[in-house]
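First the structure, in the form of structure tokens, and then the observations on it.
Showing chain A:
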Amino acid sequence: MSFKMEEKIISKDDLLKLCGDVIAKGHTLLAPGIAEYEQVKDVSQIRLDSSALPTKTSYKSYVFPKAEPILYYKRSKSDVQLIDVDVNGKKIVVLGAKPCDTNSINILKHLFNWDYEDEFFNLRQKHFVIIGLMCSSFDEYCFCTSVGSSPVSEEGSDLFLIPINEDKFALRIITEKGKEFIEPYSEFLKDGDEAKSNAVLESIKKPEVAFDSKQVHEWLGDNFENPKWEGIGNVCLSCAQCAFVCPVCHCFDLVDEDYSYSEGRRMKNWDGCQFGHFTLHASGHNPRDIQSKRYRQRVNHKFRYYVDKFGEILCTGCGRCSRGCPVSIDIKEIVSNCKD
Partner candidate 1 sequence: MDELRNYARELLEKEEVAAVIGYQQVTEKRTKPIVITDPAETSRLVFNEYCLNNLAVYLTKARIRSLMRTKDKTMKLAIVAKPCDVHSIVALIQENQIHRNDVHIISFNCHGVVKDFGCDFNGDNLAAKCIKCETHKPLYFDKIFGEEKQTPKAGDASLEKINELEKLNSKERFEFFKSEFDKCIKCYACRAVCPLCYCQRCITDKAIPRWIESSSHQRGNFSWNIVRAFHLSGRCTGCGECDRACPMDIPLSLINRRMAMEVKDLFSFVSGRSLETPTLVGNFDKKDSDEIFM
Partner candidate 2 sequence: MKPLTGGNMRFGYYPGCSQISSAKEYDLSLKKVIGNLGVSLDELDDWSCCGATSGHVTNHKLANGLAMRNIMLADHQGLDNIVAPCAACYNRLILSQYETFNHPEIKSEIEELLSTKFEKDIGIFNVLELFMKIGLGKIVENRKRELSNLNVACYYGCLLVRPADITKFDDAEEPTSMERIVEATGAKTVDWNHKVECCGAAHSIARRDIVVDLSKKIIDDAIAHGANVMVVACPMCHTNLDMRQRTMKKVYPGHKEFPVLYLTELVGLSLGMNEKELGIDLHYIDFKYDDNIIKNTVA
């Protein structure tokens, strides 16, 4: 993409006015709340706090819902009639997306357009506008810097906010989509000073790099049978919390759900690779029968297979999975140990 970044300044009040307008137009406006990205009904809800830790979940579900129907069917005496689901994309604006979330849709895009173009995903993705916000804090679970990102990464954002002072933001227009979105509001924008905001970005303290993703990639290739894997699953309880809060985990299950004796629909539901029956075959055999194999799969998928296939790490380093794990399993710690 050859779009040239533009640096602007917007006051906090104007930004909120802009948001009010987005809501008034009937678009969906998402902003980080306490646990999740919440739908903003009133601009007073908005807290643009760059020092907040990531929300418990990402906004993944707005582009890849936790459960969605993909077709309807109706059985009659001798055949089955299929009825398409009519998806009309609706504009969704994410305000204040964390840099560890902004790139998630770009990562997911590969998967949903690899052999079959997922019209549901693509349509929603097309209508997504992401306004990123620089991140100024981290905790022991954050490791964005280890997976090639950073708290100040603009990647994936259409627009990017950098707090200059109490009531002013530098607003960077990153993509064409971003420009298109912000154009009607040009009255709010003043020209900005790139150097000044760069200084802000540089002053931010960033998490230390915990591992070298290239080395991890390599080690994983050689160590599928490494005894280190054994016992890793001892304490894991096989829930899918880690996958479901992950901004880029994308496994899904197709389920036929009957309404009645003759009608129903086919659902696409989230699935998680740590579930005991995730890869259970119809024969009764399960190639990943024990937890350590499942955890190995999780790490390999994120740091090796996805990289091999699409050239990107399937992880944004947000640390949500570790933060929320009921038994405190830390993926950073495990991946850091993926070395001899």
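How were these picked? Simply put, all candidates are chains of the complex that A comes from, given by their letters.
Basically, a residue touches a chain if its C-beta (ideal position, glycine included) is under 8 Å from a C-beta of that chain, and two chains touch if they have at least 3 such contacts; residues count from 1.
These numbers were taken from a predicted model, which means no experiment stands behind them.
Student: Sort out for me which candidate, 1 or 2, comes into contact with chain A in this complex.
Tutor: Of the listed options 1 or 2, chain A touches just 1.
Student: Can you tell me which positions in chain A touch candidate 1 when the two form their complex?
Tutor: Within the complex, chain A touches candidate 1 at residues 35-36, 56-57, 61, 66-67, 140, 231, 233-235, 237-241, 243-245, 253, 255, 257-258, 267, 269-270, 272, 275, 277, 290-291, 324, 326-330.
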